[in-house]
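The structure appears below as C-alpha cells.
One protein chain omitted, others in place.
Chains here go by letter, A, B and C, matching the order in which they are written, and residues are numbered from 1 within each.
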Amino acid sequence: MGRKRKILAVTGIRSEYDILYPIIDCLRKNDKFDLKLAVSGAHLTQWHGHTVDRIRKDGFNIIDTIHTLLMDNTGLQRAKGTGLLITGLSETVKRFNPDILLVVGDREESIAVAVVGTYMNTLIAHMGGGDAVYGNSDDPIRFAVSKLAHVHLVSSNVSALNLQKTGEEDFRIFNVGNPAFDNIRLTPQLSLKRISKFLGVDIEAKPYIVLIHHPLSSVYQDAGRQMEILLKGVSHFCRENGYQCIGIHPNTDPGALDILRVINTYDNDPQIRFFKTLPRDIFVNMMRHTKALIGNSSMGLLEAPYYQLPVVNVGDRQKGRLNAGNVVFVDYDPVLIIKALKRACADAEYRRKIKLLENPFGDGHSAQRIQKILASIDLEDKNWYIKRGVS
Amino acid sequence: MGRKRKILAVTGIRSEYDILYPIIDCLRKNDKFDLKLAVSGAHLTQWHGHTVDRIRKDGFNIIDTIHTLLMDNTGLQRAKGTGLLITGLSETVKRFNPDILLVVGDREESIAVAVVGTYMNTLIAHMGGGDAVYGNSDDPIRFAVSKLAHVHLVSSNVSALNLQKTGEEDFRIFNVGNPAFDNIRLTPQLSLKRISKFLGVDIEAKPYIVLIHHPLSSVYQDAGRQMEILLKGVSHFCRENGYQCIGIHPNTDPGALDILRVINTYDNDPQIRFFKTLPRDIFVNMMRHTKALIGNSSMGLLEAPYYQLPVVNVGDRQKGRLNAGNVVFVDYDPVLIIKALKRACADAEYRRKIKLLENPFGDGHSAQRIQKILASIDLEDKNWYIKRGVS
Amino acid sequence: MGRKRKILAVTGIRSEYDILYPIIDCLRKNDKFDLKLAVSGAHLTQWHGHTVDRIRKDGFNIIDTIHTLLMDNTGLQRAKGTGLLITGLSETVKRFNPDILLVVGDREESIAVAVVGTYMNTLIAHMGGGDAVYGNSDDPIRFAVSKLAHVHLVSSNVSALNLQKTGEEDFRIFNVGNPAFDNIRLTPQLSLKRISKFLGVDIEAKPYIVLIHHPLSSVYQDAGRQMEILLKGVSHFCRENGYQCIGIHPNTDPGALDILRVINTYDNDPQIRFFKTLPRDIFVNMMRHTKALIGNSSMGLLEAPYYQLPVVNVGDRQKGRLNAGNVVFVDYDPVLIIKALKRACADAEYRRKIKLLENPFGDGHSAQRIQKILASIDLEDKNWYIKRGVS
Partner (left out) sequence: MGRKRKILAVTGIRSEYDILYPIIDCLRKNDKFDLKLAVSGAHLTQWHGHTVDRIRKDGFNIIDTIHTLLMDNTGLQRAKGTGLLITGLSETVKRFNPDILLVVGDREESIAVAVVGTYMNTLIAHMGGGDAVYGNSDDPIRFAVSKLAHVHLVSSNVSALNLQKTGEEDFRIFNVGNPAFDNIRLTPQLSLKRISKFLGVDIEAKPYIVLIHHPLSSVYQDAGRQMEILLKGVSHFCRENGYQCIGIHPNTDPGALDILRVINTYDNDPQIRFFKTLPRDIFVNMMRHTKALIGNSSMGLLEAPYYQLPVVNVGDRQKGRLNAGNVVFVDYDPVLIIKALKRACADAEYRRKIKLLENPFGDGHSAQRIQKILASIDLEDKNWYIKRGVS
C-alpha cells in the first residue's frame, strides 16, 4: 500500500462537529488515512462550553486551534472571524499539506476552508451542499462554498439536484445521506432514569418537549422579542398540559445574546430548564424520548425524520429546506405555537402519520460511503482540481 | 433630495482599477453618491509600481489601505492575503457603513468583499460575473462571488446567461457592457512621437506588438518555462520581420517571479522592452497603434475587440471566455507562435475581417448604466438582501 | 504658522480614555494640532458598554476602529488581541502618518503603539511611565513601553525617578502631574438629588461607599473567590452600619467573567448596586460625595488623593505604587475588610488626617503642560528618534 491520504477536517461549532463525528471516527480507524483536525470558533470559548475539550476527549489529533470569536454582537464578528480563520488556516494547510480538506455545512469554517483550498490547490470535500434554506446569510455561503468545493457529499437527492441546477458537474456529486443519522444510530441506549438524573429533570414522571432556537441573521435585531413570544407559548403549553421543556442555548450568531437574556428570565420557571450544551449520548437519548421538538434548529428538518419526531418550526429560519412531512411552520404567535404543540404532542392520528413517513435523508450509513469516496478519488487526476464555474 | 448613497469600491491591482476607473469617476461626479475607496494588494507594494499613488493622484478619497501581499511564491500568499484583507475590510465596512460595496472581477478582493458584505448585511454590486474562463483558480472564485453578490453588473449577454444557469435570479442581473471600453473611449489621443518618447521606443520607425503574460495558477510551476518559449517565439518573429515588442510585467500570482526571471534575461535585447506598469493614457494609445497583442491577458478577449485588434493567446489561461472572433489560441510552441503572429500582423485579409467583427461587449457607455442602476435600487427592499442559493 | 502637528491618540478602554480626555480635549481646541483617534478593545464591545459611542458623542474624530477583544477567558485573549491591534494600527499609522502617537498607561494599546511607532519611526509620547505596581503583567509592559517611547509624560517625581533608574534619558522625561485631575477639576458639580435619580440609589438618605475591583492577571484563577470574600465583607459592613455600596463592573482582563458571576449573585441585595459603566459627570460627582473607595482600582492611589478620599485596597494589585497616605492595604479577609471600612468611614481623626495630606500627583493642570510639550518638540531633531537602550 502507498502512503496514507492526509485528511484535514475543520470544525468550528459543536452542531457541526456532531455531524462530522461519525465520518472522522470512521476515517481514523482506517489505516488508509492520516486524519488531523483544525478547531476554531465556538469550540474554543468558555461562553459556548469550550467544546474543544470534548474533541480532545474523543481522541482526535488536533494540529491547530484558531481563536476567531470576537466579543461583538454585530455582523463584524462573523466577517472578521472569517478573516482570522483564513489567516490561520492557510498556515495549517501549508504546514500539514493535506490531500483533502473536509468540512461540513455553511458557516464561517466552510467558506474559509473553501477559499484556502482553492488558492492552495488542495481538494475540498464538502458535506451539506445543495440544501436550500430561505433568508439566512448561511444560505448563499453554502452555495458559494459549493462553487469552490471539488467533491460534494450531499444528504439527499433534492440537494444533489440543486447543485446540478447551479452548474455543478455530475461527477463531483455523491448522495451519501445525512451523516447525523450515523451518529444517532450508533449512540448507545440510556435508561430514562439515567437521563433524568443527568438533566436534573424527571422525564419519567412527566412528558417533555425539546426547544432549540437560534437567531436568524437577516432579522437578528428581533431575536430577543421573538424568543419572548416563543417561550411565552411554550411556558403556557407546559403549564396547561403537564409538560416539561428542555432547552439548549443558541449558537453564537448576532442576536444570540438577546436570546440568552430572555432565557435568563425563565431561570426560576420549574417547567423549563436550559443547558448550554449536553453530552452527545444524553442529547440523542433525550431526542429519542421527547414528544416533540420546537424552535428553528435545522435538526427539525434534517434529523427529526430519523427519530420520527413531530416538529414545530417557529419563524422563517428553515423555510425552503426539504420537509419530510414531520415539520409544521408557525409564525411568532403564542396562540399558534400552543395549538401546534398540542397537535404535535397529543393528536394520535397526526403522530401515527409521522411514524409512517419515508426518510429522504438516508439510513445512517453515510460514514462508510464517504470513506469509500475519499479513498477512491484519483488525486493525480487534474479534472478533480479544475472547476468550471458553469458546466 | 435624500441623503447620499454611500458606495465603497475596493481595488487590489492596477488592471482591476483600470476597469473600475470610469465607473467611480462617474459616481464621484454625481452628488447622489458619497464614494470612498479601500485599496489593498498589489497597489501597495513597490514591487508592483505602488499604484496607490496613481489612485491618489486621480483624486479619489481612500479611506483605508490594507497591505495583504506576503513575500511568498506559493498559494499561501493568496489564501493568507485574502484572510488579511477580510480582517481589515470588515473594520472599514463597520466604520464607513456603506450602502453598497462595489468590486470587479475574480481576485482576492472580490471574494473578500463578497464575504464581508454577506456577513455584514451590506449590498454587494459585482462587475464581471458570469464570464467563464477555464483552468484558473480565479474561475470558481468568480462564480462563488456571484453566489454571494446581490447585484450583477455583467459585460455581455453570454455572461448574463451563465449566471442564470447557476441559479441567479433575473432581477439581479444587468448587462452593462464592458466598462473598460468607457475608459478607452475617453482616453485622449496622443501622438506617436509622444508615445515613442515616453517609452523610449521609436514606434514611428518600426511596427510593434504588445506582450502581456501572466502565470496560470493551476500550473504555476511551469510559468518560467512557458515564458521562455513565448519570448523565444516573439524574439524570433521581431528579428525576422523588423518588429519591436513592448511588454508589461505579470501580475503577482504564484509563478510571476519565474516569469520575471525570464524577462530579465532579455534585458539586453534591443527589440524587446518591458515595463513594470504604464500610465493609462500611454497604455491606451499604445494599444491603439499596436499591430497585435500576444500573451494570455484577459484584455485579448475583453478589450481588444474594442480596438479591433488581432490577438494571439498562448496557452489555456483565457480558454472558455467569449471570443468575439479576434483571438486565436496557440500552444507553447515557438513555431506556432511565430506563425500566428505573422498572420495577425501581416495577413491583410485576416486583419480586414477582424475590423468588421461585431463587438459583444458593448459600446463604451457602461459607467452611465451602472450609475443609474446603483441610484435606482430600493435599499429598503428586503428582496435585494435575501439571496436564494438556487432559484 | 507652519502646518499642523498630526497627533494620533490611541485608546482601548474607558478608564484610559477618561485620563486621556482632558488632554485631547485641549489639543483639539488648539489649531496647532490636527488630532485624530484610533479606538479599539473594550470600547468596541457591547459587553463593556460600547463606550466608543461616548467618544463619538464627545465629538472626537475617530479615523480607525480596531476590534481586538476575543471571547476567551485566558491570557491568549490579551496576546492575540495585541497582535490584532498592531496589525490594524500599523495600517492606520501608514495612512494618517502622524507626527506623534499619544497613548496612556500599560495595557495592550500601550505596547501596540510602542511597537508600531518604533518600527514606523514615529514619535511616541507616553503618559503614565515610571509608575511601579507589583505583581501584574501590566507592570513590565509599562516599563517595556517606556524603553520604546520617545517622550515620557509622567505623573509624579517618583515616576520620573523610576524612569531615570531604568536608563531613560533626562531630556525625554516631563513631570506633568496626573491628567485625571484635570478631568475631575473641570467636571461640573451635580446636586445629590440629580445623582440619586440617575443611579436609582438615594444617596441623600444614606451614606455610601464605592467599589471598583479588577482581576489580577498573575492570579486570575482566584478572581471569583476573591470577589466573594470582598463582597461578603462589604455587604456585612453596609448592613451593620446603614451604608449603601455602588459598584462598577471590572475591566476585561482574564478573570473578569468570574467576578461578574459573583456580582450577579448580589442582584437582589438592596444595599448593593452595580453599574456596567457610568457617565463621567455622574461618576466624578459620585466620587466627590462617597465616604470611601474600596477594591483594587488604580484610582485609589492615583485619583483618590485629589478627592482627599480614604481608600481600602484589597489584595496586591496596586502594591508598589506611590501611596499619598490615603490608602490602606488589606488581605482578602472579611473581618479585616469590615474593620478597614469602619475606620475609613467613621474614624473622624483618621479622616481629618487624610484631608491634610499633600497630593504628589499635581494640581489638575496637566493638559496645558502636555500641550506645550507636544507643541515645542523639534520634530526635525534626530535626537528625539534615536533611543539609547541604556544611558
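Keep this in mind: a contact is a pair of C-beta atoms (placed from the backbone, for glycine too) under 8 Å apart; a residue touches a chain by one contact, two chains touch by 3 or more.
What you see is a predicted model, and the numbers here were worked out from it, not measured in a lab.
Within the whole complex, touches from the chain that is not shown fall on A, B, C.
Shown as candidates are C:Ile62, C:Met120, C:Ile282 or C:Leu336; the residue that touches the absent chain is C:Met120.
When the whole complex is considered, the residue among C:Ser218, C:Ser235, C:Gln271 or C:Gln308 that touches the unshown chain is C:Ser218.
Although one chain is not shown, part of subunit A still touches it, namely residues 62, 64-67, 84, 87-88, 91, 94-95.
Where subunit B meets the missing chain, the touching residues are 44-47, 67-73, 76, 80, 84, 252, 257.
For subunit C, the list of residues touching the undisplayed chain reads 74-76, 78-80, 82-91, 93-94, 111-112, 114-116, 118-121, 130, 132-135, 137, 139-148, 162, 165-167, 217-218, 320, 382, 385-390.
The working rule: only the chains that are shown with their structure count from here on.
For the pair subunit A and subunit B, the fraction of shared interface numbers is greater than half, so the two copies use mostly the same residues to meet. Put simply, the C-alpha centre of subunit A and that of subunit C have 44 angstrom between them. Each chain gets one centre point, the mean of its Cα atoms, and the points for subunit B and subunit C are 51 Å apart.
In terms of their C-alpha centroids, the spacing between subunit A and subunit B amounts to 40 Å. Residues of subunit B found to touch two or more other chains are 84, 87-88, 91, 94.
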